[in-house]
Every structure is written in C-alpha cells, then in structure tokens.
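One protein chain is absent from this view; the other protein chains keep their places.
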Amino acid sequence: MAVIKDLKTKTLSVNMGPQHPATHGVLRLVLELDGETVVKCKPYVGYLHRGTEKLGENKTYPMALPLTDRLDYVSSMSNNIGYCVAVEKLLGIEVPERAKYIRTIMGELTRIANHIVWIATHALDIGAMTVFLYSMRDREWILELYEMACGARLTVTYPRIGGVRADVDQEFLDHCYKFTEEFPKLIEQYETLIDQNRIWLQRTKGIGVLTAEEAVNWGLTGPTLRGSGVPYDIRKFAPYDAYDQVEFEVPIGKVGDVYDRYRCRMEEFRQSNSIIRQCLEKLPGGYVLASDAPGYDLAAGPRKKPAPPAPKVEPAPEAAAQPAAPPTPPQPAGPEFEEVYVATEVPKGELGFYFISDGTGKPYRMRIRSPSYIHASVLPRMCEGSLVADVIANIGTIDIVLGECDR
Amino acid sequence: MNELLSAFGLQQSVDFLLQLLIIIVKIAVVVSITMLHVAYATYFERKVIGHMQVRVGPMRVGPHGLLQPIADGVKLFFKEDIIPANADRAVFQIAPFVAVFATLSSLAVIPFFDLFYIANINVGVLYLFAMSSLAAYSLIMSGWGSNSKYAFLGGLRSTAQVVSYEIAMAFSLVSIMIMAGSMNLIEIVQAQQQYWYGMYLVPQFVAYIIFLIAMFAETNRTPFDLPEAESELVAGYFVEYSGMRFALFFLGEYIGMIVMASMAVVCFWGGWMAPPILIELIPPLAMVPGIVWFILKVYFHIFLFYWVRATVPRYRYDKLMSLGWKILIPVALANVVVTAFVKYIF
Partner (left out) sequence: MEPMEIAELIKGKFPSEVKDVVEFRGQVSVLIKKDRLLEIMKYLHKTPELYFDYLADLTGADYMGKKEVRFEVVYNLLSIKYNKAIRIKAEVPEDDCTIDSVIGIWIGADWHERECYDMFGITFKGHPDLRRILMPEDWEGYPLRKDYPLKSDLGEKEWKPYLEVIEIGKKNLAYEVR
C-alpha cells in the first residue's frame, strides 16, 4: 500500500446535471471523484426558479392558488390543499365537512400518485426498468380520477380556499372505490419485482444512512425522515381536513437507509389506500364550498371588514417619505401584521406556507417551505464517501422535485 | 494437364484459391446473415421486453413494426457523425470498428451446424477468449478517445469488469476442456453425444451458471451494464458517439450477444446436435437439420438476455467486483479441481 500512497493521484470532478437522466429535473451536482468514490459533492439548485414567492405577494390569495400547482408538479393536488389549508387558517374560514373528506381523498390519491412516480424513477435509476412501466400504468388510473373530478390531469387547481371547486359525482366514487379494491394487488406486483431482489437489497441496504437525531437536525420530513425512525407526520401531529376522523398508521423505519425509506413509502401506499376507503365510506353530504369563501378580487384579508381607521395604501408612502420622522407608535399608523405558518403533509414531506398579512387581499409576504429544498441540501451529507452509483440511489430516495425545490 | 499443373506446383495454388473462395463465400454468408439477424434481434428484444412490461413494443413501421429495425438502421447511417472537438480523433474513430471487428471475427470458429464453419482450429476456445478480450479494447478506446469524463469512467469500469469476468469465464470452460479432452469446438460438441441427454449442461451445471453470469458481464448487459449505466454515466463509453459509429457499437454488442450465446450452446448445450434420447423417443426428429437446433438453443439464450434485462436492477461497481473475484473465480476453480479429479478417477 505504501507504493500507492506515494503515487500522485488527482481527483476527477464530474458535473452531474443539470441535464442528466437521474437527477430528477435540473439538479446539478458537482462531484469530486477519487476513482469511483465521491470525495466531495456540491449541489447547485435554482435552475427552475420562477419567483413564486414574489409573484404570490402581488396576487390575491385565490389568484395565487394556481402557482402552487407548479411547485411540485407530480403531486399538485397536495400543494393546492396545503395552500388552501394555510389561507383558511389565516382568514378563519371553516370548511364544510364534505369538502374536507373530498380533500382527504384527493390528498391521499395524490400521495399514491406521487409515490408511484417515485418508485418508478427510483427503480429505473437503480436499473429495474420494468417497475417503471408497471407503475406508470397504475398512475394513469389516478390521473383519470382527477380528470373525472375536475377535468385536469396534472395541474389540477381543484381545491379552493374554503372547500373544493366542484362536488364529485357517483361515477367518481365508484371508480375510486374500485381503485382502492384493486390497488393492493398492484403494490404486490411492484414488490414481487424488487422487494426481495438480491441486487435491489444490495443497492439499497446500508446506503445513505441517516440517524434519527441527524435527520431531525437536518430538517428532513416525510418518509425521508420516517425512514430514520422518527414518527413525525403532520397528519397526526396537527390534523387538518378529515385526518382526525380516519384511522391510519404512520410507518417508520429502523436503520434510516435507502431500503427503510423504500419500505416506508410502500407501506404508505397501503395506509393511503385505507384512508381513501374510510373516507369513501364515511363521506358526508352537504355543500363543498364555504359560504364565506373568497372570490378572486379579494378585497380584505384576515380582518373581514377592512379596518376603518387606516386606508391600507396611504401609510406606506408616508413612512417611506419621511424616514427621519420621530418614531410614531407604529401600531395605529401602519397596518397591523398578522402571520401564520401552516404546514401540511404532502407526499414528499412538510409543505409549509408562511403568510404575513397586512389586512389587504394580498399576502404581504408569502413564504413556501418546500420539502424538496431541504432534502436536496442533505445530499452532500449522504453522498460523500459513497460510490457514484449510490449518489443515484440517494437522489432517488430523498424524492425531490426541482420545481418545488427552486420555487 | 494435371501433371503439368502439378509440375509447376500450380495444383496447390488452384486448390488454395478454391478453398479461399469457399471461405470468402462462407464469410459473406455468415456475416450477412448475422447482420440481418442483429437487426431483428433488436426488434425481438423490443417486442419481448415490451410485452413483459405491459406494452406492445414497436407497432408503427410496417405490420407489427416489422420494418422498424430497417428504419432505425437507415436513420442511424444517415445521421451526422459528430466528433467532439477535443477528442483524440484517431482513437475515437477506430474504436467502434474494433468492437465490430472483434465480435465478427469470433464468428469464424463457431460451428453452426454439421460441418459448417469458417475455420476449424484446434484452439477454438482460446481464440474466442482472445477475441472477446479484444472487444474490451474498443470500450477503453472509446472511453479514452471521447475525452469526456463520463465516457472515461465507463471505459475504466469496463476494463476492470472484463478483466475480472474473463477469468471466471475461462475457468468455467477449462472444466469443459477437461471433460472433452480438447479445445476444438467441434470435438467438444461431438464429445457431448456420449450422454443420453447430449449436453455438458448436467454434469457441468456449476460451470454453466458461472459461464452464464460471466456471459452477461462480458457483453455488458443488465445487470452488469455498468460501463454504459444509463442513469449514472448517462450512456457510458459511447456517450459522445452519434450516427454510424454509434450504430457500430450497437452492432458489436448484439453480435457479441450472439457469439456468447453460441459459445454457451456449443460448450454446454450440445451445439447443433439434438439430445440422443429425444431422437430415440421421437425418431422423426432426426430429420430436423442441425441449424434448427442450433438456432433454437441460441435464441433461448438471447431470450434469457432480454428476460434478465426486464427483471433485475443494476449491480453496483464494488459488488460486481466482489461477486467476480470472491465468488465466481473460487467456485470456478474448485469446479475445475473436482472435474479433474472425477475425470482422473473414472
């Protein structure tokens, strides 16, 4: 070995992405390779940055809803729901029961659709090609259900602030029920192909291990965190929609490697399926949109009536024009700011919306805390010291969509 | 006349020329049939994998997509041949031809049926090894010549892979040589007729499994397609190639598959001969020409390539190496020793 030490070797820097079949979008990793071992991994994001937060500040709350479809385009319905739940909390709107159940059904369908895309791409990256086509076949079913409910397949914008856009009909419910009956068999099909496959086990077990403390400290959420054994699920921690009225388990892993995260997501398939089933059975009647749901030209924000003393626009230029003015008590002069941070459990993890409202119909600040962004930041920790092939497995296991990461 | 000819030693020359002509005709036949075969092997692959993956495969060009391979070939050969500005031009340009040359020349010693072969040499097995090793050069050359990091990594991977799996493969065939007492492929085939089942597959089952695994590694097929690992190295060693040269790599790979499948058939499945027991039970089967048996057996192996491709994920580089060095080579060695003992005792 002494001879090898004396050899002058050089690391090879490889630019993986933004155009690369396995980086799930436009993620760019600059890898320093020593042979096949990754010495250094530097992720670059932002290729898909569209300024959603800035755009949101200049649109009324209902108008910014379609922007959220474009965040995580694989599970757009969940993003819509997350946004609506957050705005409802801010505006204090109570959603009708039926709408809550429909949203829960949609949210879980989206979870299944997202995990299907995940297992498809993850398995394809590791080289199991057939799973990809099997799962795409089944995703079609869910997209058809979307289409039945709202006419769109990918960017749905079906939920509304205060409910959903339209009621679902009996045909949808029948198809959905049939889906829940068939789907467990389809999960078994995927598992037949990879679950006990020795090569799959070799490629996933013991790869990208994150301990529970570490995963929490990194801010990971969703199945990526639960694979490490932390049972943090917002559906249980802070139930929204109808999640407090259905029974389900939160699957967790033990080791926190790629395989455990894979198992977690496979179990979530079954749990989601059972949630949909329960919701279908319990689905109450009634309206699907709250009576006080805001329209597009939303004039007032959280305070239903605009606060009488202050016309909202005036104080700002005043304060800007005279910065040296003696500090007048800010509360009566400027608008009062109200803020909420509401997180929902989207398939990829915790999608948080943080709104600062100044009382007008537009958010003063809209912040999107996207799970993919945080998950992408953990890549160097997972990849450094592993092999090139594991980088691919690690990118797959954190389940990122760059539209959401870059916002 | 004959005396006159022989007087000047021309008789030999004529004979020689005649033989040369026959060989050239044989080469032409074999190469053209193989080429056509390769085209339809891709079609076969796409159909087989398509049906395994709940889709139909090519359907548009011709009935059931039958003209698809021709359309693909025409497209590839008329595409622009792009050479990267920083490539090592000579190496880059030669590499695909090396691939095709190595695999095509392997065809020379394969006995297709009864006595149809291009060359009958006593070290046929060794020759096949030599040629399949040569094919590795094309991968290394293309990896180096492209002057691209992905291609380079692919080239390096293939070097290591081919070197380690060649050994296991050689050892698995050593036991066949011991049993047949010859390295001549025709004699190996004929020696297998001593069993009622007519193949070395049964006594040399372990060697066959090792050969099969090494066969996948040698041809860079899933699960050992690390040099071209699509999701890691994009396309590996041929990432920079386009048009005709790209097609040549494909050609090389598919001919390589046919060569390896033929090798498996010749060494383990009794070549063009039917199992004697089958002929005894159903005498009319003796009328079936040898080439039919040969093609059936080869196609079974080619189907195996596709089947595996549709089923398993890709190996990781270090696991591949440890499989090769820590499992296959020791097992193959032990198999050689056991075979030698058994042969010596009985």
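Just so it is clear, A and B label the chains in written order, and each chain counts residues from 1 on its own.
Keep in mind that, in the parts below, contacts are C-beta pairs under 8 Å (C-beta built on N, C-alpha and C of every residue); 3 or more make two chains touch, one makes a residue touch a chain.
All of these numbers come straight from a predicted model, not from anything done at the bench.
Engineer: Where does the absent chain touch, in terms of which shown chains it meets?
Structural biologist: Every shown chain touched by the left-out chain: A.
Engineer: May I ask which residue of A:Asp241, A:Glu345 or A:Asp358 touches the chain that does not appear here?
Structural biologist: Considering all chains, including the one not shown, the answer is A:Asp358.
Engineer: Out of A:Pro18, A:Gly35 or A:Gly219, which residue would touch the omitted chain in the full complex?
Structural biologist: The single option touching the absent chain is A:Gly219.
Engineer: Of the residues A:Ala120, A:Val230 or A:Val250, I need the one that contacts the missing chain.
Structural biologist: A:Val230
Engineer: Which listed residue (A:Leu186, A:Cys264 or A:Ala343) would be found touching the missing chain in the intact complex?
Structural biologist: A:Ala343
Engineer: Which parts of subunit A face the unshown chain closely enough to count as touching?
Structural biologist: These residues touch the chain not displayed: 45-46, 49, 51, 53-54, 58, 60, 63, 89-90, 92, 213, 216-220, 230, 232, 237-238, 296-297, 315-317, 319-320, 323, 327, 330, 334-335, 337-341, 343, 350, 352, 354, 356, 358, 364-365, 367, 369, 373-374, 376-378, 406-407.
Throughout what follows, only the chains that are shown with their structure count from here on.
Engineer: Whole-Å distance, subunit A centre to subunit B centre, using C-alpha means?
Structural biologist: Each chain reduced to its C-alpha mean, subunit A and subunit B end up 48 Å apart.
Engineer: How about subunit B: which of its residues touch subunit A in the complex?
Structural biologist: Per the stated touch rule, the residues are 49, 52-55, 149-150, 152-153, 157, 222-223, 225, 229-234, 309-319.
Engineer: Note which residues of subunit A are touching subunit B in the complex, please.
Structural biologist: These residues of subunit A touch subunit B: 12-15, 20-22, 33, 36, 123-130, 132-134, 137, 193-194, 197, 199-200, 202-203, 387-392.
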